[in-house]
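Note sheet for the following structure.
Note that one protein chain is taken out, while the other chains of the complex remain in position.
Per-chain residue numbering starts at 1, and chain names A and B are given in the order in which the chains are listed.
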Amino acid sequence: MTTGFTASGLVTLTTDFGLQDPFVGLLKVQVWSRCPTARIVDLTHALPPYRPEVAAFWLERARRWCPPGTVHVAVVDPGVGTARRLLAAVADGQVFLAPDNGLLAPILEKTGGTVHAIAFDRLGAAGLDAPSATFHGRDVLAPLAAEIVAGRRSPEELGPRVADWVPSSLPPAVARADGVDGSVLLLDRYGNAFTNVAAEQLARVASPVVRVGPRQLPVVRTYGDAPAGTAVALVNSFGMLELAVVAGDAGGELDLRPGTPVRVRPGAPAT
Amino acid sequence: MTTGFTASGLVTLTTDFGLQDPFVGLLKVQVWSRCPTARIVDLTHALPPYRPEVAAFWLERARRWCPPGTVHVAVVDPGVGTARRLLAAVADGQVFLAPDNGLLAPILEKTGGTVHAIAFDRLGAAGLDAPSATFHGRDVLAPLAAEIVAGRRSPEELGPRVADWVPSSLPPAVARADGVDGSVLLLDRYGNAFTNVAAEQLARVASPVVRVGPRQLPVVRTYGDAPAGTAVALVNSFGMLELAVVAGDAGGELDLRPGTPVRVRPGAPAT
Partner (left out) sequence: MTTGFTASGLVTLTTDFGLQDPFVGLLKVQVWSRCPTARIVDLTHALPPYRPEVAAFWLERARRWCPPGTVHVAVVDPGVGTARRLLAAVADGQVFLAPDNGLLAPILEKTGGTVHAIAFDRLGAAGLDAPSATFHGRDVLAPLAAEIVAGRRSPEELGPRVADWVPSSLPPAVARADGVDGSVLLLDRYGNAFTNVAAEQLARVASPVVRVGPRQLPVVRTYGDAPAGTAVALVNSFGMLELAVVAGDAGGELDLRPGTPVRVRPGAPAT
């Protein structure tokens, strides 16, 4: 049985491991030891350790630029070593390996992909040693990614198909009669705030303005469309409503943090 | 028309994207999706977002170790989405793709390279979709780098040749009758201060000493030539005058920051 997945050679890594310790490097050693021709992309390793929903957001967005045949390994895994399952999913021609904690839920909800629970008693057959209790990324997921990229294993072989994967804990933005109620999802490197309001939700509001705390922000097309220091909202390059301060730090200047409420409302008509 | 550029397969990335978010990873996905054999080097992604002159300095220095045929992508781009141009330059057998904000100026001034302004209306012909308004690194420069590395496009095809690129905003060190007046350009990971005084400028001052604030620093050959805790100056491995505290943090201990004045003067004769 196969879903017809054909590996492209591209492997992405998305974790909360940081780059301080050699944890990420050892994932790559595991992949290249088994598949020397793989191309390995670090998506990010700076994810917050106890918020799989942020990893889920980035992976669901980033996959859209990845070619069919990409294998994604994602590890934000506070439950490592407990009874939580590891999943292997096939969705839109790509493979996703991750713990079952909601990390894959947005992708599965959007694509209807198929999901298998990795059976630890089959790892020996795949040439894997008994894994440690605390580092399944290195001991299970990276080696399996390599086996899949090398074409020696298919995701379906890794364990039984399951349908009861853990749903997303990402709070959705809610459409209302007079607009959209959302919240800040994350702050990026520039201090810009990604919200959970998608471009399509924004598009349904006429001449929208964005309210956050006591402020009302105009919606612009790009950062350079307003003078330095101006607080603005825009649809960012990942298709989400973003709050920014031009040439500044929106997070600090607007006192934004994950969960800060963001409301989209129709702009006041010209008087 | 071609300048005879032949790609070596090496692509370097120099940005202010940080490594917190998947921005850099998506540049690599774009390159490898189009040219799986490319070798991608991260030069740095920690550049200050609003100082293209620091990116310009590092790229001008780092290119000296890169082989002919290297393609460099450099993105510090506060003007993304506005009318600022994107440039494709060929200089000393290497290609440079960057926004037109002074980032390439030091290289062009030293090499007399040729410069083309990337024509957005030709992107479709190169197989590129309409770019987002805020992430031209991912949507334009990385795909074009891949096309060039793969040998499917030459830099000259990307748009009209231009000569009016934005000059450097890097302040130069100034030769004076009695020495050189420069300033601190950046602080590195160790707290060492790179100045804008080049080794050749230092060499023209007899028995030089370096004055910074109330301090006078001896010029040594390497860090180990003075006891721990000593403030010294030396020509660093990038050919620039550097201020350091042996086994210490010069930035903190000497209160240095970008722009701090640095004067090179002849040493006092022995009395």
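The working rule: contacts are C-beta pairs under 8 Å (C-beta built on N, C-alpha and C of every residue); 3 or more make two chains touch, one makes a residue touch a chain.
Just so we're clear, the structure is a prediction, and the values are computed from it rather than from any experiment.
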Contacting the left-out chain in the complete assembly, out of B:42, B:92 or B:253: B:42
Options A:22, A:124 or A:229, residue touching the unrepresented chain: A:22
Contact set of subunit B toward the excluded chain (per top definition): 9-10, 12, 14, 19, 39, 41-46, 58, 61-62, 65-67, 188-190, 221-225, 234, 236-237, 247
Residue ranges of subunit A at the interface with the undisplayed chain: 17-26, 28-30, 32-33, 36, 49-50, 78-82, 84, 132-135, 138-139
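The rule is short, and it goes like this: only the chains that are shown with their structure count from here on.
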Geometric centre distance via CA averages, subunit B-subunit A, whole Å: 32
